[in-house]
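Note that this complex is displayed minus one protein chain, with the remaining chains in position.
Just so it is clear, A, B and C label the chains in written order, and each chain counts residues from 1 on its own.
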Amino acid sequence: MTDMDQPSTPGADLPDHPDFLWRNPDPKPSYDVIIVGGGGHGLATAYYLAKNHGITNVAVLEKGWLAGGNMARNTTIIRSNYLWDESSGIYEHSLKLWEGLAEDLDYPILFSQRGVLNLAHTLQDVRDSVRRVNANNLNGIDAEWIDAQGVKELCPIVNISPDVRYPVLGATYQPRAGIAKHDYVAWGYARRASDMGVDLIQDCEVQGIDIVNGRVVGVQTSRGPIRAGKVALCGAGHSSVLADMAGIRVPLQSHPLQALVSEILQPVHPTVVMSNAVHVYVSQAHKGELVMGAGIDSYNGYGQRGSFHIIEDQMSAAVELFPIFARAHVLRTWAGIVDVTPDASPIVGLTEVEDLYLNCGWGTGGFKATPGVGSCFAHTVAHGRPHPYNEPFTLDRFTTGALVDEHGAAAVAH
Amino acid sequence: MQLIPCPWCGPREEVEFHYGGQAHVAYPAAPADLSDREWAEYVFFRDNPKGLFAERWVHSTGCRRWFNAIRDTGTHDFRAVYRPNEPKPVIS
Amino acid sequence: MTADDVAVDQRVSPLELWRAEFKALPAGVRLRELAFLTQLSLRLVPESPAVAAVSEALGVALPLEPCSSAVAGEVTVLWLGPDEWLVMTPTGDGETERNLRAAVQGHGAVIDVSGQRTTVSVSGPRARDLLAHGCSIDLHPRVNHAGSCVQTHLAKAGVAIWTRDDSGTDFWVVVRTSFADYLARWLVDACVPHRQDPQWQ
């Protein structure tokens, strides 16, 4: 059993944040690199630009408060057991960085490798799961297929009765997967980046991207124009809006993605359980609250609000899978905005505009990718060419057809 | 839970509808004549504005009709709905 | 015994196993499957020249208003879409179908869909309250009158709900055959908490 990081009295001994996090400077007239978007990816990119490439004349521009978008709204699941080589490559790179991140950032990010179970409820789920497990193993990623009894042993509160509507037939299991504390992660990156000279500028909305002769030269912001040698977009759900400013068309659709949290409970859930078939994923966070997510809302939306029926369906699924959750309480619900590509894989790399770099399309995978894409994107920006791990994730793949289709085998057909 | 005004059945809860993405993306007259890039534009690239967006919905649980809507993706408010054979209304 | 009789004898309705359960419900609601109604899908564009002939064949003007219906004797016509109607009749002699085909000619289509759906009569003083457990549409007599026909969800089943009176006590719920068992289970279960409720007796 992996360490659960469950405090004796949850919430009691969460490590305190440091006495100093970051400076709040006013923007300088010019930077070598401007990163648009002060979320996890933007902050991580800034950190690795400074740490790995010695580029510190950098500004991170955030229209609201740092890491206040999806970084503050996600369910913090971290795993690398993706189907395709390209995906498992960058996510495993990310997972390896997660494993050393607390030390690297000198920040208690509470990365708890308690394992992630992806449940299978139909025979086709089983086929797809075994396929993924085999692919993972051959890619050097820890993954195993376990039967329903094995699920019960890893997470005793899962209902594996064959009599339920969609019985649990088994699951894929990645022991090294887990969860982390999202604010701690974001603030860890922010603090070290700020230490190394990166300017973190909040309440600074980018309203235009200045391009001269096909080359980016700066940005227009709510706090005035700022010149830049290079501009890197990390706008997550707002990536389309940013790309439009540069006249770049990206195949993204932004959807609401909802999550919720319960009150603080004594430890009952030692791992992370995901079920695509009944659309719920659940973990018990470090303080002891149950953290849950569901499927994305079908329509485009920037409202950071979702539809309530999705929460209700999620609750049905949750109580069905975990009968003892019946009288746990929903304390708070919220929604983020996920930018989704046609093949559910990201777009990371150069653009047709010189010195303008794009990182978007992470859909629901953004948080777990934070260190991985941060380091790769920083490399891409620093060298002006993609890192091998993000090379496959070009915009061009939609023209050639070389997609990285992480929808996988979705259809149920007989 | 939003109410979506079906142009035929009137306001119904959104669970009765399916989303069809951007409206007014016509199927190319002669796909064979398009470059791969142009074809990709049709297949994969859709607008994703924050604000007014003309999009397709179908009243799948109801009259099974596809129709168009102009919705504010910032507020999720439906500003107008219109049938496929009707012109796109002008909304400021 | 003619072949037809053989056939009639051997027909099986989707909800025949639920009869006993339906009978055991509180008196405030009455559930009854109206099995073996002949059901015809009538497809026609409203502008079609055949509309007049079709109305004549039906014995009533084809209802063109969304979510409306029309009745002529035993024949019920439910609006399902701008070019789609469900014609229901208890008689199985095929006459309605023949007449409709003759009237439609090449202008549309008449499809026998008798096995596609079954019909549950939901009636009684608490009928509306029962439906309200799973139907998001306002069936209050103030806004919903006899003759309205709405397609919506009842619980998680797609249904057409035909309102038959102005007091909210008489509805037909038309449901896809494969969902009928689920819907019956759901309806019966919805009544459980009301067993002791005097208003439901």
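Basically, a residue touches a chain if its C-beta (ideal position, glycine included) is under 8 Å from a C-beta of that chain, and two chains touch if they have at least 3 such contacts.
Here is the rule we go by: contacts and distances are computed from a predicted model.
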Completion exercise
Answer for the undisplayed chain, UniProt naming, from "Sarcosine oxidase subunit alpha", "Sodium:proton antiporter", "Hydrogenase iron-sulfur subunit" or "4Fe-4S dicluster domain-containing protein", is "Sarcosine oxidase subunit alpha"
Handout entry: Neighbouring displayed chains - absent chain, whole complex
Key = A, B, C
Problem - Residues of subunit A in contact with the chain not shown - result: 9-12, 14, 17-24, 64-66, 68, 72, 85, 89, 121-124, 126-135, 137-141, 164-166, 183, 202, 262-266, 268, 278, 287-288, 308, 311-313, 315-320, 323-334, 342, 399-403, 405, 407-414
Problem - Residues of subunit B in contact with the chain not shown - result: 1-3, 11, 18, 20, 26-28, 30-32, 34, 36, 39, 42-44, 56, 58, 60, 64-66, 75-77, 84-85
Problem - Touch list for subunit C against the chain that is not drawn - result: 2-7, 10-14, 17, 36, 41, 43, 45, 83-84, 106, 108-109, 111-117, 129, 132-138, 140, 142-143, 155-157, 176-179, 181-183, 185-186, 189-190, 192-193, 195-196
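To be clear about the criterion, only the chains that are shown with their structure count from here on.
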Problem - Chain-chain pair with the highest tally of contacting C-beta pairs - result: A-B
Practice task
Would you kindly tell me how far, in whole Å, the mean C-alpha position of subunit C lies from that of subunit A?
Solution key: 48
Exercise for the section: Could you list the positions in subunit C whose residues touch two or more of the other chains? Expected result: none
Problem - Of subunit B, residues touching subunit A in the complex - result: 1-2, 14-15, 18-19, 21, 36-37, 40-41, 43-50, 53, 55, 71, 73-76
Practice task
Provide the residue numbers of subunit B that touch subunit C in the complex, in ascending order.
Solution key: 8-10, 12-13, 15-16, 61-65
Practice task
Under the touch definition given earlier, write down the residues of subunit A that touch subunit B in their complex.
Solution key: 238, 240-241, 244, 249-254, 298-303, 305, 307-309, 339, 342, 398-401
